[in-house]
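One protein chain is absent from this view; the other protein chains keep their places.
Then we have subunit A:
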Amino acid sequence: MAETLLFNALREAVDEEMGRDETVFVIGEDVGHYGGSYKVTKGLYEKYGPLRVLDTPIAENSFTGMAVGAAMTGLRPIVEGMNMGFLLLAFNQIANNAGMLPYTSGGNYHIPMVIRGPGGVGRQLGAEHSQRLEAYFQAVPGLKIVACSTPYNAKGLLKSAIRDKNPVLFFEHVLLYNLKEDLPSDEYLVPLDKADVVRPGKDVTILTYSRMRHHVLQAVKGIEAQGFDPEVIDLISLKPIDYDTIGESIRKTHKVIIVEECMRTGGIAAEIIASINDRFFDELDAPVMRLSSQDIPTPYNGRLESLTIVQPKQIVEAVEKMMTARV
């Protein structure tokens, strides 16, 4: 066991996989000499050299497409988005080529690549650096989307993502890089497609992911104080969604609240609610509730920013409202 910061857990994952498979390489802005904007690739340039930790010009769409071409021809690129928001410039390559090309080619090509980096609302970074692209990308066929939330799952998930034969969008969160946790010294993997039941409970299912997992866990005390027993599930995989785990929970609690950091319109919760209605409508005792970020560009001002995203207190209130509503 060793106490590890989340960014170091990610670095260990990349390092271990590069050591294990010589076709794995890192590509992106400032990943080499600089060691990554959040230090996830620190020291790897020195260890693996300039081709395996490739510093690129600031040309997101082209270097992402280049990674697609490298993946099609047998390498396993890890693209670092300096900030996931910048990948808006690579939307074309991610959607048309990483996502759709394996299908369009009738299975001629696979695209084993990982696109990873920091997303989410940080501390007063302004609208453009506070994006949650998972919501924008979820409609693209052929992509897997994963959000890590702890040092343990960050490492195990990233290793699995690197070994996966498909393009994986891997979201980290700017405010979680310094989380600490004791990690096993033995190698481990965390499956990409399994939601994590973080706190079992019987009264209400709370679905969440990324940083909001921690807001929900902060809210748990208040929820318990009111006499309720919530089941907290970290979705981990945002595409595909693990409806087996969700269904099992709903059959127990019959109530669902979704807490997300993306905006309400077209968000992850919007999709999950529709699917829960399709699959588990008869199990529900109440309409699924969602707590999302406001539908606005994230403001710079700290107070306005905190009003933009869901706070633990609102989660407690939402549970109370749902539990005390007459059905």
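Of note:
Just so it is clear, a residue touches a chain if its C-beta (ideal position, glycine included) is under 8 Å from a C-beta of that chain, and two chains touch if they have at least 3 such contacts; residues count from 1.
Here is the rule we use: contacts and distances are computed from a predicted model.
The chain not displayed here is annotated in its UniProt record as "Pyruvate dehydrogenase E1 component subunit alpha", chosen from "Pyruvate dehydrogenase E1 component subunit alpha", "FAD assembly factor SdhE", "Oligopeptide ABC transporter (ATP-binding protein)" or "Phosphonate C-P lyase system protein PhnK".
Across A:Thr4, A:Thr64, A:Ser160 or A:Thr253, the residue that sits in touch with the chain not pictured is A:Thr64. Within the whole complex, the absent chain has one touching residue among A:Thr73, A:Ser185, A:Thr265 or A:Thr324, and that is A:Thr73.
Across the entire complex, the residue among A:Gly142, A:Gly156, A:Gly201 or A:Pro230 in touch with the chain not shown is A:Gly142. Touching the omitted chain from subunit A are residues 22-23, 25, 49, 51-52, 56-57, 59, 61-75, 77, 92-93, 96-97, 101-110, 112, 141-142, 144, 165-166.
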